[in-house]
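A single protein chain has been omitted from the complex, and every remaining protein chain is retained in its original position.
Here the chain labels run A, B and C in written order, and each chain numbers its own residues starting at 1.
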Amino acid sequence: MADPTHCQLALDPNVREAARRRLASVRGHVEGIVRMLEREDVYCVDVLRQLKAVDGALSKVGDAVLRSHLHHHVTSARERGDADEIVDELMEILKYR
Amino acid sequence: MADPTHCQLALDPNVREAARRRLASVRGHVEGIVRMLEREDVYCVDVLRQLKAVDGALSKVGDAVLRSHLHHHVTSARERGDADEIVDELMEILKYR
Amino acid sequence: MADPTHCQLALDPNVREAARRRLASVRGHVEGIVRMLEREDVYCVDVLRQLKAVDGALSKVGDAVLRSHLHHHVTSARERGDADEIVDELMEILKYR
Partner (left out) sequence: MADPTHCQLALDPNVREAARRRLASVRGHVEGIVRMLEREDVYCVDVLRQLKAVDGALSKVGDAVLRSHLHHHVTSARERGDADEIVDELMEILKYR
């Protein structure tokens, strides 16, 4: 983000800390699947189930960050004067979400 | 997987090794986002972009495992006699995919 | 929408007209699949392909309406004083999108 108008838009500290903890747990989950994939007899569907669980956990982190972004930055974009950039970058992220 | 008819259905070794390597890289990516979230000035949208990239990488791993499962196990389920279970567990995974 | 603070938040006329035309074309597409399903020899995968195409067309309509909503209503919510409702209803829609 080189855009100077965005410089002050930091993620809310509480949401950031909650996201960090959740994501550290996701990292452990992914580490578990890596080890699972070292076993010769691992069943495809068990891997797919674990990947789906990780995907769900990532979505929860993403939802919390998105909600915070909407609340703290997007709803005040018009006042701040960066509505166009805010909408463009948001649409880029929401595509195929 | 306690079902004995499924015991022989191990993930193809080449696909398993490729998935393991890719997922080890995903773990590194998640680790990077955890560190990113330690920075007070991290921008929400940058976090969302990284989460989306991880999601895309996980989808690629899942697609490779799914393709292998379809090829090696699902297409032969009728011969093997476990078509009903194979379809049920597959539909469970594909829901909201 | 009974909420009086939202009463003035109408969809932008140009976006509305474009969405209406696109959706009329989606309706025609769905009508085509209904007829396709009257044929005894229709192949499952051909139906799934058509459903996927409709899904893609609906997503484009949704993206245009969402972009317009973000641009005209969400970015000015703080000024207007309805940021909380705007964020809540937006998150409800974006879930599992």
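Everything below uses one rule, namely that contacts are C-beta pairs under 8 Å (C-beta built on N, C-alpha and C of every residue); 3 or more make two chains touch, one makes a residue touch a chain.
Keep in mind it's a predicted model, so treat the numbers as computed, not measured.
Taking the complete complex into account, the chain left out of view touches B, C. Within the whole complex, the absent chain has one touching residue among B:11, B:34 or B:66, and that is B:66. For the options B:18, B:57 or B:77, the residue in contact with the chain missing from this view is B:77. Seen from chain C, the chain kept out of the figure touches residues 1, 6-7, 9-11, 13, 16-17, 19-20, 23-24, 26-27, 30-31, 33-34, 37-38, 40-49, 51-52, 54-55, 58, 61-62, 65-66, 68-69, 72-73, 89-90, 93, 97.
Counting the whole complex, the residues of chain B in touch with the unshown chain are 63, 66-67, 70-71, 74-79, 83-84, 86-87, 90-91, 94-95, 97.
Keep this in mind: only the chains that are shown with their structure count from here on.
Following the contact convention of this document, no chain is adjacent to both chain A and chain B. Per-chain Cα centroids separate chain A from chain B by 18 Å. In whole angstrom, the spacing between the mean C-alpha positions of chain A and chain C is 24. The multi-chain contact residues of chain A, meaning those touching 2 or more other chains, are 66, 90, 97.
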